[in-house]
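Of the protein chains in this complex, all but one are displayed in their positions.
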Amino acid sequence: MKQVNNALYKTTIHIGASKLKQVLWYYTDILFFNNSLLPFSGIKVFFLRAFGATVGKQVVIKPAVKIKYPWKLKIGNYSWIGEQVWIDNLDNITIGKSVCISQGAFLLTGNHNYKKVTFDLITAPIVIEEGVWIGASAIVCPGVICKTHAVLSVASVATKNLEPYFIYKGNPAIKTVERIIH
Amino acid sequence: MKQVNNALYKTTIHIGASKLKQVLWYYTDILFFNNSLLPFSGIKVFFLRAFGATVGKQVVIKPAVKIKYPWKLKIGNYSWIGEQVWIDNLDNITIGKSVCISQGAFLLTGNHNYKKVTFDLITAPIVIEEGVWIGASAIVCPGVICKTHAVLSVASVATKNLEPYFIYKGNPAIKTVERIIH
Partner (left out) sequence: MKQVNNALYKTTIHIGASKLKQVLWYYTDILFFNNSLLPFSGIKVFFLRAFGATVGKQVVIKPAVKIKYPWKLKIGNYSWIGEQVWIDNLDNITIGKSVCISQGAFLLTGNHNYKKVTFDLITAPIVIEEGVWIGASAIVCPGVICKTHAVLSVASVATKNLEPYFIYKGNPAIKTVERIIH
């Protein structure tokens, strides 16, 4: 059997920002996002836009959020990013309007090619369409599209696309009942 | 199909404390609970009681714990709250005596009515009776009663009540064998 050799690993990801911008964001994330000292969303939305994110109006960013690259992030109007949400966007993450990402959820865009000796990094974007609810401590895997008004329930893991207006549960998440909105 | 509109959302939760008390607790939680600087339980128990929690004797509160509203929290004698436990008690959480909540566990009392355009917040209390063990990284969902001496094993998710003296496993947690104590 062949063996993985991490010493051969090379990052090939296109980061899309200068070294300086990366460092500035790294510490902005630590100072204003990762902790709970500033519970207000306004200043965070200001920083996100300043670093290249597209952020709609009345977006709520709760405390202790972690965002990898704001220049790879779009958030629509009236959407909420809950406490301790981890947006690990090595690749683009697009969040529609009136989306709720609940506390402790994790959006994951990075993967490794475990079939290669070089263990290459693979990234894939995430799309979370209008009205979707990602439950507390739920995980969205790389490349997943959560279609309009889908629900990923608490601690569930979305490994495939979620169909519109359906509730998904479990690890991996399975389609259950329809979401009917009155 | 109808669409959710977060702009119509109104919090209806009864917080049960003045704005000042909320702000004071918010920063007490950050300074003395959320981090690991003070590993001793005594001062934390003092603060919890000062903010309205009922805390028994010889209660252990490990570092990096997060508590939403102490005035909605009761903890019995000899109970332990492990490292990085998140007590997200928008609603009442009642913990009996000799309970162990292991590290990384998450007690969740908030939900949303995903069947309504207004995406209303719904809360429900949690009760964890005497001798229960909530395993590391396990999650207890809103409204769940963990009956006396039930065990929720590591990384399991309790979505329904746990019967007394039974071991539960999985996501969602399923009843397995009986807990026999010698």
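The first chain written gets the first letter, and so on, giving A and B; residue counts start at 1 in each chain.
As a working rule, contacts are C-beta pairs under 8 Å (C-beta built on N, C-alpha and C of every residue); 3 or more make two chains touch, one makes a residue touch a chain.
Keep in mind that what you see is a predicted model, and the values were worked out from it rather than measured.
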On subunit B, residues whose C-beta touches the chain left out of the figure: 35-37, 39, 58, 77-80, 84, 97-100, 103-104, 130-131, 133, 136-137, 148-149, 151, 154-156, 164-165, 167, 169-171, 179-182
Sites on subunit A contacted by the missing partner chain, in the whole complex: 1-7, 26, 29-30, 34, 86, 88, 106, 108, 110, 112, 114-117, 119, 139, 141, 157, 159, 171-172
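Here is the rule we use: only the chains that are shown with their structure count from here on.
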Subunit A-subunit B separation of Cα centroids, rounded to whole Å: 25
